[in-house]
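Have a look at the structure that comes next, please.
Note that one protein chain of the assembly has been removed; the remaining protein chains are unaltered in position.
Naming follows writing order (A and B), and every chain is counted from residue 1.
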Amino acid sequence: MIRKLILYSCILFAAFAAVVHAGYREDFEREFLTKPWAGEQVEESSCIGCHSFKPTADENVPVQWKMTVHYENNVSCHDCHGGDPKDASMAMSHQRGFIGVPKPADIPDLCGKCHIGILKHFLESGHGKALKASRNGPSCVTCHGSHKKGNYIQKAHIDIINEQLCSQCHSYDRAREMKQALFVVEKKIQEIEGGIDSLRKSGVFVDEEERTLFSTHAEFRALFHSVDVTLVKNNTDLFSQRLIVLEQKMRETFSELQFRRNFSAFLMLLFAGMGIILLLLPKPPKE
Amino acid sequence: MQRRKFLRVLLGLLGSGAAVSFAYPLLRFLAPPRTAAKQKSLVLSKGEIPAGEAKEIIYNNTPSIVINHPAKGVLAFTRVCTHLGCLVDYDKKAGRLICPCHAGTFDLDGKVMSGPPPKPLPKLPLRVEGDSIILG
Partner (left out) sequence: MSKGIRDWLEMRIGLDDLVKTNLTGSMVPKNVNLFYTLGFVSLVGYAIQVLSGIVLMIYYIPHPDHAFRSVQDIMSKVPYGWLFRQIHVVGSNLLVIAAFMHMITIFFMGNYKKPREMTWLGGAVMLIFTLAFCLSGYLLPWSQLSYWATTVVTSMPTAFPIVGDFLAHVLRGTEHVSGATLSRFFALHVSILPPLFLLFMAVHFLLVRRIGISSTPFGKSDEESRAWDRYQKKRHTDGYPYYPYFFQKQMFMALVYISVMFAIITFAPTLFLPVEANTPADPLKTPALIRPEWYFLAPYQMLKLIPNKFLGISIQIILVSIFIVWPFLDTHKEKNILKRPVLRGVFIALMCLWVLLMFWGMK
């Protein structure tokens, strides 16, 4: 019997003795996850292959693109610059819509291909008109950046409006006034974002709330691009109302979570109480 | 004997308490309350929407749109884009519904033509009786 035991233990230890090197995780995942059944992997755009071979990090566009909010949302090179992402020979072909680096005056149309609502307000605004006249600036890239080092497109936020940026062309006074006008709604949006995050951590599925917040936020921001302070001030109440409704809904969710905690605590105490009673019931008589 | 009886009574009480604490949720679970009566119907007059035009309304607490299309007749959709929730606009010339946030485009059947929306735009049930358009 001991022999059998020793035999089996030996098999076990021999197996583990076969293990020496690290790198097993990569091997394992490569074996198990990169086959067809792991789901189709999103193919890397052909643009990335060539553009990764630039001498300095400054010009490594793919690396910079990976720092942007576009990357996080699967918006790739060809979505803005055109070209064929699947065929390297046609990656920069004008036939496939390639437009290369746009001139400043063409930038709004490039971004506006997807961000339609923003484009509409921008073209009507002082900024849009200034761009049309000077053919030089300000364009989307002026405030939001692109994929140049230190200026990657990020998720938009109120602090893009700052003295350093805006006073490049004019006095900061107007920008300050606009930032103040935006402040109320933006602050509320930030609070709600925090609340949604907290709900998500508590295990609630917050898809609907996120969408309502996104849609309200997006509409409000589109409005801002008109850089018309009166327009923003007139609409602040409307947007605040929508946000208050969302806040109310979230408050209800928080109190529901509290109720759940209390209810299950009550059940736990009931059962624990019964357990204690059972402990106190008479034991079998000792001899 | 006193103690044993007392403990048994207590046990019985807690046990029935536990049983009720499960029976009640189970009953509520099996028979959820009827949802607040959805807006039954909304009636519009055809005259409100000239041919080729569209009207934005609120139906069932959701922003919606009723379109009077020259070829396809009267159609109604919710305006909430299935991508991230922005409200779509009707493009008369192209005969499409377009979302201003990321250019999601829907045709007049609600089908996604281009852009990021993952699902078609929900249609609203309607019927036309004489001069009235009745939603729902």
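The working rule: a contact is a pair of C-beta atoms (placed from the backbone, for glycine too) under 8 Å apart; a residue touches a chain by one contact, two chains touch by 3 or more.
None of these values were measured; they are calculated from a predicted model.
A.B. asks: Contacts of subunit A with the missing chain: which residues?
C.D. replies: Residues of subunit A in touch with the missing chain: 1-2, 4-5, 8-9, 11-12, 15-16, 18-19, 21, 24-25, 27-28, 31-33, 35-42, 200-205, 260-261, 263-265, 267-268, 271-272, 274-275, 278-279, 281, 283-285.
A.B. asks: Which positions on subunit B touch the chain that was left off?
C.D. replies: On the side of subunit B, residues 25-26, 28-30, 32-33 touch the unshown chain.
Going forward, only the chains that are shown with their structure count from here on.
A.B. asks: Mind listing the subunit B positions that touch subunit A in their complex?
C.D. replies: On the subunit B side, the touching residues are 3-4, 7, 10-11, 14-15, 17-18, 21, 80-81, 84-87, 98-103, 115.
A.B. asks: Show me the residue ranges of subunit A that touch subunit B in the complex, using the header's touch definition.
C.D. replies: The contact residues of subunit A facing subunit B are 113-118, 120, 211-212, 214-215, 218-219, 222, 266-267, 270-271, 273-274, 277-278, 280-282.
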